[in-house]
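Left out: one protein chain. Kept in place: all the others.
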Amino acid sequence: MSTREWLLTEQPGSRRQARMGQTYRTWLAFRRNRLAMVGLGIVLALVLVALLAPWLAPQDPIVGGSLRTERLLAPSWQHPMGTDDQARDILSRIIHGSRITLLVVALVAVIATPIGLLVGTTAGYYGGWVDTVLMRITDIFLAFPRLILALAFVAALGPGIENAIIAIAITSWPPYARLARAETLTIRTADHIDAIRLQGAHSARIIWGHVVPLCLSSVIVRVTLDMAGIILTAAGLGFLGLGAQPPQPEWGAMIAGGRRFILDHWWVATMPGLAIFVVSLGFNFLGDGLRDVLDPKAHK
Amino acid sequence: MTDTASGEGRHGALPALLWKIIKIFASVALTFLGLLLVTFLIGRVVPVDPVLAVVGDRASQSVYDRVFIELGLDKPLYEQFWIYLQKILSGDLGTSFLTKKPIVEDIARVFPATLELATVAIIIGTAFGIPLGVLAAVRQGKLSDQIVRVVGLIGYSAPIFWLGLLGLLIFYARLHWVAGPGRIDISYEYAITPRTGLMLWDSAMQGQWDAFRNALSHIILPAALLGYYSLAYISRMTRSFMLAELAQEYIITARVKGVAEWRIIWVHALRNAAVPLVTVIALSYAGLLEGSVLTETVFAWPGLGQYLTNSLQNADMNAVLGGTLVIGAIFVGLNLLSDLLYTLLDPRVRRR
Partner (left out) sequence: MTLLAVDNLTVTYPSRQGPQSVVRNVSFTLGRERLGIVGESGSGKSQTGRAILGLTPLPGRATADRLEFDGIDLRAASPRDWRALRGARMSMVMQDPKFSLNPVMTIGRQLAEAARRVASGRADARDRAVAMLEAVQIRDPARVMAAYPHELSGGMGQRAMIAMMLITEPDLLIADEPTSALDVTVQIEVLRILDDLVTQRGMGLIFISHDLRLVSSFCDRVLVMYAGRVVEELRAADLAQAQHPYTRGLMGCLPRIDADQRPLPTLQRDEAWAR
């Protein structure tokens, strides 16, 4: 029996085989979705570029060349994406900028996902006034457009990449909480949760040990779908001068830097925008494909 | 269920509807209170000393102390919040450090520009988004469905300020198809008497058709860009609502009746999908406020978004929080509106 047959068997011999078979089937369905595979490729490329940035970048991202001869050069073999007003190679800056983008996405996901899960599962599990209070707070955060609230937070905390990440995380968790609550409500009354409760397990233990893992997959899909939005918000903050500060090669800030030259030196603002566009398109393709595979209702 | 049951349903409809509306309003009031609390707390964590912002850093200690007490900073936090609440509810958002004017006045002045931009944008987004979504649903899985999907995903992925810059570069600087940044050319600016503050409306009402054309050529690019963003969302939601409706039994009934296919799609299915779509359109209208912050910056559009970013860059915290609060309130208001419309539009909800 080949591995493939072992995975696809209708009568799995063990729970592990069943689970691996399920994963494999999901993967098979996912692989058929061409857009999703393109997305996956882009995201993997982003990770690789970010990891290998110092070796991939042909030049220094911060210190430019001669200000007299190498400023605002159009794309050429030597500078595939041209140079900016400080005579820095734009390609090198974009390659290094991928690290900032990845950092933002990763940190926001790491901060916002647990908050959303905790709030949502707690509200859903306990119900009653706990639910009312927590969901009311969630609704209040949802009542602000995300970028506006992030703007207000950064305005209060002061500009900078750390504060931008915190602000985006603070504005990102509410939808996850809503989702986790909805999932918890369907799980809460399941028999096996009752059984665990009867064994005398603590509520906290039930939530973290049994409810959260069941909500995790749908929340992860949601977070993946949100990644593009996170990147765009971060870029927007950078563009307004509230995110990463110069001379850091943050893509949004780079567009802002190239804005003055847009009419005569179009590449300075265009290239980093292209980078943002490709990366968020990648995350969107990936998230869209994941949703199709994991949520058959949506793709019917 | 017997044949008389329907009579009761009609009779009980009004109180149920009223009760639902009361509940919606109560929840909105609570949310608004929460908004105030959030802006209040953000205002408290600012590292900028509010007293120094008023008196400047060369004031004597006694002046400083006097202002400290005037601003109510010696009182406990909950009391400060109470004072803040009273001020806001009486329509006082404070004074801008930058313009030295009441923030309410400032916002009233810049708001029509944003309203005009967002309205033209939502018209574009709806006019294209709904037909595209319907097309995608009807041709589910075919090439046109894929194209609509990719067009939508591109809308979700491109930074709007970048598209704005490229748009200016191509359509204004190179092709001269549209006018550049700003709402209207300076030569026309004083030709129109501002009544509503909506340039298109005012110029059309006063018969200033040259000014109207000029204003239109200014608004079309930023509005089309913003509209594209709402199009992405509207077309996607239209598609999924339409797919759900087309799978319903009443569609089969219509087919059995021999109703023409276009009528089944555009009348039977779309009218049912329209009910949730109203919510989607209201939400994307609100979402345009968010997009307008970045778009207005790029297009030098003198609206709420530009006011907000200007205040931000000048650390005018009162104005930032005032603007944030107003946008939050509009957001809540539009949510409320969509809830109410939903209740009124769907004959089924009225009874539930």
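A and B are the chain letters, set down in written order, and residue numbers restart from 1 in every chain.
We take it that a contact is a pair of C-beta atoms (placed from the backbone, for glycine too) under 8 Å apart; a residue touches a chain by one contact, two chains touch by 3 or more.
Keep in mind that this is a model prediction, so the values were computed, not measured.
Seen in the complete assembly, the chain not on display touches B.
Residue in contact with the omitted chain (choice from B:Leu37, B:Ile154, B:Val259 or B:Ala315): B:Val259.
Checked against the hidden chain, the listed residues B:Arg183, B:His218, B:Arg236 or B:His268 yield one contact partner: B:His268. Residues 1-6, 9-10, 248-250, 252-261, 268, 271-272, 275, 346-348, 351 are the ones on subunit B that touch the missing chain.
What we mean here is this: only the chains that are shown with their structure count from here on.
Taking each chain's centre as the average of its CA atoms, subunit A and subunit B sit 25 Å apart. Within the complex, the subunit A residues that touch subunit B are 35, 136-137, 139-141, 143-149, 151-153, 155-158, 228-229, 232, 235-236, 239-242, 252, 255, 259, 262-263, 266, 269-270, 273, 276-277, 280-281, 283-285, 288, 298, 300. Against subunit A, the residues of subunit B that register as touching in their complex are 27, 30-31, 34-35, 37-39, 42-43, 45-47, 149-150, 153-154, 156-159, 161-163, 165-166, 168-169, 173, 240, 243, 247, 286-287, 289-290, 293-294, 297-298, 308-309, 312-313, 315, 317, 320-321, 324, 327-328, 331-332, 335.
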